[in-house]
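Please see the structure below; I have some questions.
Omission of a single protein chain aside, the complex is shown with its protein chains in their original locations.
Per-chain numbering from 1; labels A, B and C assigned in written order.
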Amino acid sequence: MQPILELTNISKRFPGVQALQNVRFDVLPGEVHALIGENGAGKSTLIKIISGVYKPDEGTLRLDGQERPPFSNPREAQAAGIATIYQELSLYPELSAAENIFMGHAPRTRFGAVDWGRMRREARELLASLEIHDLDVNRKIGTLSVGNRQRIEIAKALSLNARILVMDEPTAALTEADVEQLFRIVRLLQERGVAIIYISHRLQEIFTLADRVTVLRDGEYVATRRVTETSEPELISMMVGRTVDDLFPKLPAEIGEPLLEVRDLWRRPYTLGVNLTVRAGEIVGLAGLIGSGRSELAQTIFGIMPAQSGQILIEGKPVRIRHPGDAMRLGIAYVPEERGSQGLIRQMTIRQNISLAVLRALTRGPFIDRQGEKSLAERMIDTLNIRAYSTNQIVNKLSGGNQQKVVVGKWLASQPRILIMDEPTRGIDVGAKAEVHRLMSQLAQQGMAILMISSEMPEILGMSDRVVVMREGRVVGEFSREEATQEKVATAMMSVENGASDAAELAVDGVQTGAKGR
Amino acid sequence: MKKLLVSLILLAMLVAPLAAVLPAKAQDDLPTNPLACPWEEEEAAEAEEGEEAEATEEPMEYNGGQPVNPPDLKGKPIRVLDLPKLIGIAYFAATTKGLNEAAEELGNVTIITDAPTEANVDDQITFIENYVTQGIDVIAFASNDPVAISPALRRALQAGVHVIGFDADSEPDAREWFVNQATFNGMAKALIDSMVEEVGEDANVAIVTSSLTAPNQNRWISEMLAYAEKCYPNLNFLETVPSEEDQQLAFQRAQELVNKYGEELDGIFAMSSVAGPGVADALTQMGVCDQTISVGISTPNQMRPFIKNGCAPKVVLWNPIDLGYATTYVIRAVVDGELVPGDTEVEAGRLGTLPVINGSEILLGPPTVFTVDNIDDFDF
Amino acid sequence: MAATSKAYKSQTVESGFSLRSLTHLLGSQEFILLMSILALSLVVYSDNPRFGTERNLLNILSNASYIAVGAIGMSMVIITGNIDVSVGSLIGVLATIAGQLAVHDYPIWMAWTAPILAAMVVEGFIGFLVAYLRIPAIVVTLGMMSILKGGLILATGGAWIYDIPQEFFLAQRQPYGIPMPIYFMVTLVILAALWMHYSPTGRAIYAVGGNAEAARLSGISEKRTLMTVFILHGFMIGVAGLLFATQFTTIQSTVPPGLELMIITAAVVGGVSILGGSGTVIGAMLGAILIRVIQSGMIFLNVSAYWLQAVQGILILLTVLADILRRRRQAASIGK
Partner (left out) sequence: MSTREAQREPSEWSLTLREFFLGQEGVLVVFLVIAVVVLAFTSQNFLTSKNLLNQARLMTEVGLLALPMTYIIITGGIDLSVGSIFGFSAVMLGWLWQEQGFPLEVAIVASIVIGTLAGLFNALFIVYVRVPPIIMTLATLALYRGLAYGVSQARSARGYPEWFFRFGQEDTFGIPTQIWFFIVASIITWIVLARTPFGRGLYAIGNNVTGARFSGIPVDRYLLVIYTFSGFMAGLAGFLFTSRVSTTRADSGTGMELDVIAAVVLGGTSIMGGRGTIPGTILGLVLIQLLKNGLSLSGVKGDATIVVIGSVLILSILINNFLQRRFAQA
């Protein structure tokens, strides 16, 4: 079969970096072609070339076998039938769902005006084709949940009648259930003959979904394989250029006294009477769907959204935490979910980021001790194996994995006794992931209490001494390492029967509100 | 709790100013000295011959300042800084014209006009400092604030620069002489008399002033109120509203006053050269000139259409060109040593001899009232 | 059975939809503004019935017109996340240009169109600096404000313009008893509102302000959109300048003090988010009218002249707070 899109000898250079060197890539109609590689391997650059954001320095592009000049802007790529769903959702919070779907290609009336009626109708139809019926297309995006926003993103790509759909880590922010739905959609598209370029760090997904997989490393093409003819270890070794033995090397640690206890903690509407204990040397995995209130619980403990009622005990002593400063003084550190917006000040240097949480301790008199700050940063770069040429490098220019290590370094610098890690390995490559896991193990061995929030089941099962499951703001299950299995945890997370009754409750609520409104 | 606090603060903020609802008159606190009423004038004129000394009281001692060791420039060419309140309005364009006219006549005076684009005393101070440093011979100023400008002027005097005021004075000791276009009570009398001639003495009038902080305007208003109280006790002052130096705002204020008082409102005093056309324009465009007219201070060219259409039948002003003209002559006389403290009059070219009043002021003369009969004789 | 339930369902969806659009309308900043204007007018009217005369209301609207027209363009600029503080100076310059052409016996149509073209050129230049050379708009317009203000005096020496031919005074005309500026305001606001709602470029303005990166990826050219916005803004400022210039029998060759703040305030009070991405021109027009109603109402209520500004400041603050609290409450209620 003829590839619908074929790129050969693609090279792209940025100031100081050779992002891509002689890369080739092709995709057939109705095929899911996965693109993998460590962060910084050049995947993002490649898809930005495909979607017209960047222009390659060299290389040829063939569309349906016809050679053509590379796209010089996203509109050209769109016109050629290429749609892209980016990793970071690119929506307009102040505009309605319908408009978000059709921004840039809204249906027009014959006078050239935007046809709002048709736009809403088509938006509803598109969502219906994704089996989404309960989403009001007039709602502002800013008021929608993350999961729904992602669906709007997909609908947006579909609205372009794309022949080639580029998905850049579509599952990074999704839970297992949402992932299932996404896969259904992808297969549906595949049947319609749409070619899909799929980027993910989750190798499992690739084996479930993809037909072929292409590996990039350090901006260079490594290989293309049929998924039926390859294996996970082979792909990993191709990606990192070495073999990684154990992805989840949880080392045994001595489990001590409870360091953090949470009793009947309330912070409406996300945290509803939570009880939780984390002991010294223990890693507690906090599982749950998106929106189940895990991050919010962490933020309540850390004082970003202070608790309304309930108790937090540190080493058995009740404490009050009203803002992050309080939490930090008590030895709590929080590695947040969103690296870019919450974890880092990306425009600042590695040194400044690492010292940010401990500035007050790093002072000589009223002034920042610059030498101390620098040696701290150097120490962390060493300990965490951060790949950077200087402590003065701007964090934004590091790869995702190294950025995450900087966040971790920042919080390790505060020498916490209780470490909360929210999605510690989301969106980082396999090598860095293993390093983060190894580090967590070591920290636990040193007697730190770790609360790990993760949406990746293998990570939860592999790393946790104990798994706590949350649903709708409440703790709904707790399993020891031995008894935790994928099925048990997943069932607790989704809890089918209960979920159905909840949905019914919601529906009743809706009717009542409607009646009141009338 | 927080919300309660915020709403309390807001409430307090709301109530405080509303509690202070008082009709503003925009006077100042200085003593007033109303002139004789029109019907007293004749008696006064008769009495004038014999009792002049008594009527004008004791001539005041010279109370101006003197430059420290000014260079002797007698008969030599001099450079004069013309520093009006602001540039960009017709009135000060006219004074500048007058200054230059006299300078041409004299031949040995160069006028440099420079001033802020907004009536801002702080900028004026900067200009003074810069020009003193640069080495100017004379500063002729019209101050935006009589007190604020004084320290800078005193420094100029100390640097040996001659300092002469016109139009708007400083503190007396911060300048040598002040060329006074018209006495405040003289202006007040002319304005009130003009208004009464148009609307009668049982009338309701309002005032559109420039800025509430403008010293000349506040002084005029004080004198006007005093004079009206003395001579026309039935003239009812409704209120005074500010219009800044903004034509649009004056226009709007006049509309609001007319709409608010309707036919009760007989006349509006427009107290600045910017407010004048603004108010008259509003009355004209509203078509209410048969009920409400305006009497104001402004220049003839911009008021000509309104004088002719009867919406502003009387405009009171001295001749700003003459003011500038006289200022240049005073400057020359001071530099040449012909006007020294204690003198009682000074020669001013085509204007003849001007008298010295209040110790260190030179009076241009009585204000002119422009009416439909004489308006075409003026072009400035 | 299934069919009936389906029919029932669709029915509820429909009624729910209209209900929602009603609550949407009632909760909008435009509605709050309209209510504030009416409430304030009623308070003033009950104190002094003369406030309600046709003439006074027309005066208020007429005086709000050029502010509202200026605020249309300003809203667009603010929605894209930029700002223009040079508009006051620009309007001063435009009035002078129009007046000079009129007194020097150029045809009247030229005196009317020249300021509009000039404004489009100046704003286009500003747009170029902002969109293509990436200088923050506040820097460009702050600099431009100085340049225009100084340049105006430099060129004219501050002489006033008078003896302008009568037909020049467009804003003084009153077809069917209604002042001309009101026609301009209403027409331009409606056109701009339609354009911003229905034209792809109009929607692109919101896209660029809401998420510039996403707009770029949707194939919307940020640069072109910004250029369009600034040139349109120039057009609106040009019309505002024309209305301003033709209102008065004499034209001051100076910059009207504080005009830029007035126009920005109208837009902001009108609910245009200074953070970009939201707001409507109808809100901006209502904002302009509200400001004038406040100004005028205070005179009718006998508020002391000394306290006028303070009361104005408080009322503006209250309006803005109401907008912010409304947004907060909406977000909270939806979040549940």
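Here is the rule we use: contacts are C-beta pairs under 8 Å (C-beta built on N, C-alpha and C of every residue); 3 or more make two chains touch, one makes a residue touch a chain.
In this text, all values refer to a predicted model and were calculated from it rather than measured experimentally.
K.L.:
According to the contact rule at the top, which chains on display are touched by the left-out chain?
P.N.:
When the full complex is considered, the omitted chain touches A, B, C.
K.L.:
Can you tell me which of A:Asn22, A:Ser72, A:Ser341 or A:Gln415 touches the chain that was removed from the display?
P.N.:
The single option touching the absent chain is A:Ser341.
K.L.:
Which one, B:Leu212, B:Ala250, B:Ala275 or B:Ile362, makes contact with the chain that was left out?
P.N.:
Hidden-chain contact among the options goes to B:Leu212.
K.L.:
For the chain left out of this view, which of A:Thr224, A:Thr383 or A:Ser399 touches it?
P.N.:
A:Ser399
K.L.:
Just to verify: which one of A:Ala128, A:Ala223 or A:Leu359 makes contact with the chain not shown?
P.N.:
A:Leu359
K.L.:
Using the touch definition up top, pick the residue from A:Arg62, A:His105 or A:Arg387 that touches the left-out chain.
P.N.:
A:Arg387
K.L.:
Spell out the interface residues on subunit C facing the chain that's missing from view.
P.N.:
Here the touching residues of subunit C are 85, 129, 133-136, 138-140, 142-147, 149-154, 261, 264-265, 268, 274-275, 304, 306-314, 316-317, 320-321, 324-325, 328.
K.L.:
Extract the touching residues of subunit A with respect to the undisplayed chain.
P.N.:
Against the missing chain, subunit A presents residues 15-17, 40, 218, 304, 323-325, 327-328, 334, 336, 338, 341-348, 352, 355-357, 359-360, 362-363, 366-368, 370, 374, 387, 389-390, 392, 397, 399, 410.
K.L.:
Could you please point out the subunit B residues that touch the chain left off the display?
P.N.:
2, 6, 9, 13, 17, 20, 24, 26, 28-29, 87, 113-118, 120-123, 125-127, 129-131, 133-135, 145, 147-151, 211-213, 215, 218
Just so we're on the same page, only the chains that are shown with their structure count from here on.
K.L.:
Which word fits how the chains touch one another: line, ring, star, complete or other?
P.N.:
The chain contacts form an open line.
K.L.:
Of all the chains shown, whose C-alpha centre falls nearest the centre of every protein C-alpha atom combined?
P.N.:
Answer for the innermost chain: C.
K.L.:
How many angstrom lie between the centres of subunit B and subunit C, each centre taken as the mean Cα position?
P.N.:
37
K.L.:
If you average the CA atoms of subunit A and of subunit B, how many Å lie between those two points?
P.N.:
72
K.L.:
Touching residues of subunit B toward subunit C in the complex: what are they?
P.N.:
10, 13-14, 17-18, 20-24, 26, 87-90, 92-93, 117-118, 212, 239-242, 244-248, 251-253, 255-257, 259-262, 274, 277-278, 281, 284-286, 301-302, 304-306
K.L.:
Taking the touch rule as given, give the residues of subunit C at its contact with subunit A in the complex, in rising order.
P.N.:
Its residues touching subunit A are 12, 15-17, 19-21, 23-24, 194, 197-200, 202-204, 206-207, 210-211, 213-221, 273, 277-278, 331, 334-336.
K.L.:
Which residues of subunit A touch subunit C in their complex?
P.N.:
Listed in rising order, the residues of subunit A that touch subunit C are 51, 53, 73-75, 78, 84, 86, 90-95, 99, 103-106, 108, 112-114, 116, 136, 138-140, 142-143, 269, 514, 517-518.
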